[in-house]
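The other protein chains are all here in position, but one chain of the complex has been omitted.
Chain IDs A and B follow the sequence of writing; residue 1 opens each chain.
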Amino acid sequence: MRDYEKYIRYRTFPTPWCPGCGDGVILKAIAMAFSDLKLEPDDIVVVAGIGCSGRTPTFFNTNTLHVTHGRALTFATGIKLARPEKMVVVISGDGDALAIGGNHLIHAARRNIGLNMILINNGIYGMTGGQVSPLTPQKFVTETTPYGNIEPKFMASELLIAARASFVARETVVRFHPLRQVIKKSFQHKGFSVVEVISNCHINLGRRNKMKDPISMTRWIESRSIAKAQYEKLAPEEQNHKYPVGILKEDKERLEYSELYYKHIVPTAQKQDRENKGAK
Amino acid sequence: MSKREVLQGNIIAAKAAVAAGCNFFAGYPITPSSEIAQYMSLELPRLGHDFIQMEDEIASLGACIGASLAGKKVLTATSGPGFSLMQEQLGMAVMAEIPLVIINVMRGGPSTGLPTKPAQSDMMQARWGTHGDHPIIVLYPAFAREIYCETIRAFNLSEQFWNPVIVLLDEVIAKAHEDISIPDQKDISIYTSKETEVEDLNIYDRAIGENPPRVDFFKGYPIHIDGLEHDKHGWPTTDPDTVDRMQTLRMQKIYHYLDEIITYKEYYMDDAEIMIFSFGVSARSALAAVKIAREQGIKLGLFQAKTVWPFPKIVLRERFKRIKKVLTVELNMGQMKYEIERVAPDDVEKKALLRANGIPFTPLEIIAAVKEFKYERL
Partner (left out) sequence: MEKFERKANEEALARREKKKPSPKKNDITLVVEYCKGCGLCVDICPTGTLQLKDNIESKFGVSVNVDAPGYCIGCKMCEQRCPDFAIFVNYEDEEKNEK
């Protein structure tokens, strides 16, 4: 028995993901992070939206919540504000985080609400059959870009840094040990943390773009990951094809939203209330 | 001894929510309901409770549902355009059997419509706005004291039946400042759903007509709450028998208790020959019309629906055994009149007084319609 298996809900196995899908690896890394931090399963809630990534909570043996498309961060905000001492993990895919959910993403980042987000970036809308997503690289063929994608992709981590997120990291499913470490670190961060995980959807994205098995897509992801210091030395045209990995931003000083609420708003309101009543 | 105050309808609703135990509000401002959010932003922090203004209505209801699952009593307030946005999230709350209260202050529609004018055009949307088969309870007070009592009842019903409850108001009664004696807290009865022992993570299966044996998060059970159709553990399934059972359970938990849920008020109905069916601001004009008509010798009566959904079909069918003329007065182009047409037998003469131009009906207009009994737009 492994320590991390106590966070796994084996009763709902086997998982519905395609053979070789990175989602299962991320599930394992998160469970290992919970185990490393010795958290109580009941003190954790995992929230996800719609998509292949959205099926992840079903397999955690913690409190789990599967909600509407793109809105996982909003439900998680309500839970965190109601019970700030609990650990709230949000798992989102391409569309859930950056298309329909894009607005909630930047507001959660701006607010610095203490949610720990795992953004699974597989460059496609897998669940619905392989349509283009805001994270699909240019020129790739998908179900809704049969002539090649002309839209440039978001660089999700960089977008979040601009939205004032206080912890942003990027890793891939290929490098398991760094992935596990960075997820653990992000869980220890008090404010809003995001780990963008580059994952492989070989069935939908890879298959239409000459990488139809998990192993060749693994090689492709490996070739595109690069350390941040080296990334900065590249020319812009070359940067377009690479993902800088590692912890990209860490701000430990910023106060988390519910902490700020209970430290500032409630005492101020109560003080004013006492003053008003005293003045009567 | 409760004291008399002059309060705006929105504030009455907000105070009632706080009295009912509401300890979480997430909302987005929209005319004519913003005062509720503003009041909550002042009052909830004073009590150590949670208030947050979210980035849109969808986020507001999402945060409310999350907080409800974390054990809070939640409220949000909006109007037409925001209510339309909330429909998907509302469906999720019905599917996963989550208590919450939404106040929809109706204004002229559709779309941006008439933000500062009243309407009663969301009656059908309140029932059917979200997709799929779903039960819902919709309350619609008309007078100041009713706003207070029905809002508290909304919280109690949502806790009792593990279902969202919608409180409809309209721009007139929400914005009007009226005098009201707020009841003492000790005279108000609050219902909070009881803690249950969950066996084998069964949070949904029970006898038909009963409530789910569900607990919230963080009660020691690793439960799964899902918007997908699910089995008794909450885990997703498509098995036809399971799905059928879950649909039936969700409907029947409400339809077994119509006597408890449905409320209405009747004025001058004992010997009435013509009945007015109305609600909200229109019912207030209708009440004045009934009083004037009675002085003129017309045997007019008013049936004011305070619960609009589930529709008070059984009691109305009783009335239609004796009363054979009914006038539906609603500030829209015809919505609840179709329910009256469905429920009243063929020998009842049915008419409707309708308009949606932002001007409420006056008592004299209603009497003119009763006398002519020819006024109908559609």
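Methods note: contacts are C-beta pairs under 8 Å (C-beta built on N, C-alpha and C of every residue); 3 or more make two chains touch, one makes a residue touch a chain.
Note that the structure is a prediction, hence the values are computed from the model and not measured.
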| item | value |
| --- | --- |
| Neighbouring shown chains of the undisplayed chain, as defined at the top | A |
| Of A:15, A:128, A:144 or A:188, the residue in touch with the unshown chain | A:15 |
| Residue among A:42, A:158 or A:213 touching the omitted chain | A:213 |
| Touch list for subunit A against the chain that is not drawn | 1-5, 8, 13-15, 17-25, 27-28, 35-36, 176-177, 180, 212-216, 218 |
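Methods note: only the chains that are shown with their structure count from here on.
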| item | value |
| --- | --- |
| Rounded Å distance, subunit A centre to subunit B centre (Cα mean) | 37 |
| In the complex, subunit B residues that touch subunit A | 24, 26, 42, 45-46, 48, 50-52, 54-56, 58-72, 74, 88-89, 92, 217-228, 233, 235-236 |
| Subunit A residues touching subunit B - in the complex, by the definition given at the top | 9, 11-12, 41-43, 45, 47, 57-58, 60-68, 71, 73-83, 86, 103-104, 107, 261, 265-266, 268-270, 272-273 |
